[in-house]
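All protein chains but one are shown at their positions in the complex.
Here is chain A:
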Amino acid sequence: MTRSAVARALVYLSLIAATLVVLLPLGVVVMTSLKTENETANGSGALTPPHDPLNFHNYVTAFQDGGMLTAFGNTAFILLVSVGGTVLIGSMTAYAIDRFTFRFRKLVVALFLVAALVPGVTTQVATFQIVHSLGMFDTRWAPIALYMGTDIVSIYIFLQFVRSIPISLDEAARLDGANAFTIYRKIIFPLLKPAIATVVIVKGIAVYNDFYIPFLYMPSQDLGVISTSLFRFKGPYAAHWETISAGAVLVVLPTLIVFLALQKYIYNGFMRGATR
């Protein structure tokens, strides 16, 4: 073999190894979720396939006893409102900052810029007091307000796009008698579609997966989102790995479907989201 053939083989080997490392833990959990209680208890080993690969009993248990229906409902509500709000707020901010000159504009820009440097986890102790004093603690509005109020990245993404929309469009509309709100609604917002798609994807996945904020702000049982509801499996099902695994698969499955369906946009979205 030539040197380059060896190198090529090593590259493939490393990729296959990485694939195994990624897929093995997930695959084992899928297998475990299909096992019966006896199968997990008798210590036949994690790598043995389930006796009956169509045994969905654990999924039923996890879904019903784990309150997953409420969890998906709560998550959907929070997701819809906060992603919608983020799109609206981000695009309005970007429009105001890019298309107007006004006093304190530099200061406003600086406020958003500096806020981007402050990681949310560090200020949570004090944020908690504010959320509490606003009466939002243990309601679905606490995470919604926090998700909407702290998303600087989406403002950046919108700003990039607003800047690329020619100002002559605004001017032409203005000549037609449109005011700033009409221009925003009828010209800017529709032209922001690619940016909106990016923000919806990045924000949507972040909200769906977030654990910290719902965990701190919504301790009530019936306010569980999918993260916190799944976390509660730790108590009652402590040794029942087949149920916990089924719960984990239930939570990951929607992500997998969305990922497979929107792969290209998700890659693009995350690249844009992280590099601003």
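Definition applied: a residue touches a chain if its C-beta (ideal position, glycine included) is under 8 Å from a C-beta of that chain, and two chains touch if they have at least 3 such contacts; residues count from 1.
Heads up, the rule we're going with is that contacts and distances are computed from a predicted model.
Taking the options "Electron transfer flavoprotein alpha subunit", "Multiple sugar transport system permease protein", "Carbon monoxide dehydrogenase" or "Phosphoribosylformylglycinamidine synthase subunit PurQ" in turn, only "Multiple sugar transport system permease protein" matches the UniProt protein name of the chain that is not displayed.
Touch with the chain omitted from the figure is made, among A:Met148, A:Ala195 or A:Leu223, by A:Met148. Annotation: of A:Val83, A:Leu159, A:Val199 or A:Leu223, A:Leu159 touches the absent chain (contact as defined above). Although one chain is hidden here, its contacts on chain A can still be listed: residues 11-12, 14-15, 18-19, 21-26, 28-29, 32, 43, 45-47, 89-90, 92-93, 95-97, 99-102, 105-106, 108-109, 111-113, 115, 117-119, 121-130, 134, 145-146, 148-150, 155-156, 159, 166-180, 184, 186-187, 190, 205, 208-209, 211-212, 216, 226-228, 230-231, 233-234, 241, 244-245, 247-248, 251-252, 255-256, 259-260, 263, 266-267, 270-271, 274-275.
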